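Can you read through this structure? Questions will come right after.
One chain of protein is taken out of this complex; the other chains stay put.
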Amino acid sequence: MHKGRLEAFSDGVLAIIITIMVLEMKVPHSSDLGALQAILPIFGGYVLSFIYVGIYWNNHHHLFQAVKHVNGAVLWANLHLLFWLSLLPFASGWMGENHFAKWPVAVYGLILIMAGAAYYILVRVLLAGHGPESTLAKAIGSDRKGTISLVIYAVGIALAFVHPIIAFAIYSIVAVIWLIPDRRIEKHLAS
Amino acid sequence: MHKGRLEAFSDGVLAIIITIMVLEMKVPHSSDLGALQAILPIFGGYVLSFIYVGIYWNNHHHLFQAVKHVNGAVLWANLHLLFWLSLLPFASGWMGENHFAKWPVAVYGLILIMAGAAYYILVRVLLAGHGPESTLAKAIGSDRKGTISLVIYAVGIALAFVHPIIAFAIYSIVAVIWLIPDRRIEKHLAS
Amino acid sequence: MHKGRLEAFSDGVLAIIITIMVLEMKVPHSSDLGALQAILPIFGGYVLSFIYVGIYWNNHHHLFQAVKHVNGAVLWANLHLLFWLSLLPFASGWMGENHFAKWPVAVYGLILIMAGAAYYILVRVLLAGHGPESTLAKAIGSDRKGTISLVIYAVGIALAFVHPIIAFAIYSIVAVIWLIPDRRIEKHLAS
Partner (left out) sequence: MHKGRLEAFSDGVLAIIITIMVLEMKVPHSSDLGALQAILPIFGGYVLSFIYVGIYWNNHHHLFQAVKHVNGAVLWANLHLLFWLSLLPFASGWMGENHFAKWPVAVYGLILIMAGAAYYILVRVLLAGHGPESTLAKAIGSDRKGTISLVIYAVGIALAFVHPIIAFAIYSIVAVIWLIPDRRIEKHLAS
């Protein structure tokens, strides 16, 4: 089975997720600057979510460069990842609408954990089909960054109940860690 | 005529259907957990609809792997399928919004039947253009799963008027049956 | 310049237009069948608009099969066509929301005329770049169907002020005419 259509479908879903999030920022009826200020929290959530979807797209892109073939299990592991990412616009909007209240911020973190876990599962399913000697296996290596992220998200969720802004800051730090592109795969593909 | 653009267009429509369904989950204005609980039925409908669109995408993907050429009739049979699937977000939202009342659940089942029938027609139109000795014909075989699904949907719709949750459970069972990927085609392509 | 990206972008826009139109059918808050009846006019408009976008996608698909190369003028002629088609969801929603009142029905017809004219322009721009001896020129021939459609739309708009349903019937008849796929191009590509 070719990976082309899986990539195209994923690109489509991610492109739509990243774009419909902006619809959560409702156009204000007033025309003064104060109207913009009122939606600033929603904008903040939008920026972080945009970056996260961008990170997933980048990593997905890198990952599938090393993939040789896909099967039914990969299709579903991929859809599972897209499912959790599709909830980001909702979680992001809820968080912004309520000015970073504790429950919305915690739920946002939960979506990040689930998406991170889904990505982890996708990688395992792909590895199972490629073997430990494949370019893919070498390129992924120990995938420590993925595991650490899950732990940090969990810490963030717990701290949301101390103060939600701490949680938001922690989610942002994980994003910064991932903004550094996955050079492991690039390196192995080049060599 | 090449099948590439038909696949790309279908991927696009399915990607959008699967993603805009999440817009039916309106962001609650309250920030407590109770607000989430109130949209739980909509979330339940979203999960089932997501899985159904995923199933159709998977089957579409498998089906067209064995397709050699398409014509005008195939394009329209495909659009007909996409038409019924495009109504899923509406039916799903109506069902969730009304906490699985009988009419919305019955209409949801009707959409599933129509989509199932449209898929059946698409397969027939493709077979007519490929002949009984084609890889496609061998890969599809008797297509018993498709026919049985239509019968189960009909039973589900009838039972929606006894209790809607029974109908919802029945639709979910059909989804589980289909979650098992269509190995027939994969097998024939490999051999 | 390759035509691939122009096709992909057009597929994307058409896929989104065809899918977001369904968002005009607002989920009713009541769960009885009467609620469905109330949105029946919107559904009627949706069906016709879906078919029209399907027709344009089909014809676009056929047309570009015979296209060898594109330039800046083609890109803009294509965007011009997409612009008018992007207004279909709005016109369709307005028409349904107001139960086929005269002005919305007339404006819907105007969008159809503009889209038809934009398609005509696109064909001319493509022909200018391919010459009268090209496969494209032979495949298109006299394009009588396109010109006649424009005239019928205009008649429909005028009759919208007699009775809007007559206009809607006329638009539907043009759709039926176009549902017959453009065999001219298929024939010339095959020969």
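When the chains are written out, they are named A, B and C in that same order, and each has its own residue count from 1.
Just so we're on the same page, contacts are C-beta pairs under 8 Å (C-beta built on N, C-alpha and C of every residue); 3 or more make two chains touch, one makes a residue touch a chain.
Remember, it's a predicted structure, so these values are computed and weren't measured experimentally.
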{"item": "Contact partner of the left-out chain, one of C:79, C:137, C:150 or C:166", "value": "C:79"}
{"item": "Sole contact to the chain not displayed, among C:9, C:43 or C:120", "value": "C:9"}
{"item": "Interface with the unshown chain - residue positions in chain C", "value": "1-2, 5-6, 8-9, 12-13, 15-17, 20, 23-24, 71-73, 75-76, 79, 82-83, 86-87, 89-90, 93-94, 97-98, 101-104, 107"}
{"item": "Chain A residues that touch the omitted chain in the full complex", "value": "7-8, 11-12, 14-16, 18-20, 22-23, 25, 27-33, 36, 47, 50, 54, 57-58, 61, 65, 179, 181-183, 186, 189"}
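The rule we apply is simple: only the chains that are shown with their structure count from here on.
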{"item": "Superposing rotation of chain A relative to chain B, computed on C-alpha atoms, to nearest 5°", "value": "90"}
{"item": "Distance from chain B to chain A - Cα centre to Cα centre, in angstrom", "value": "26"}
{"item": "Residues of chain C whose C-beta touches two or more other chains", "value": "12"}
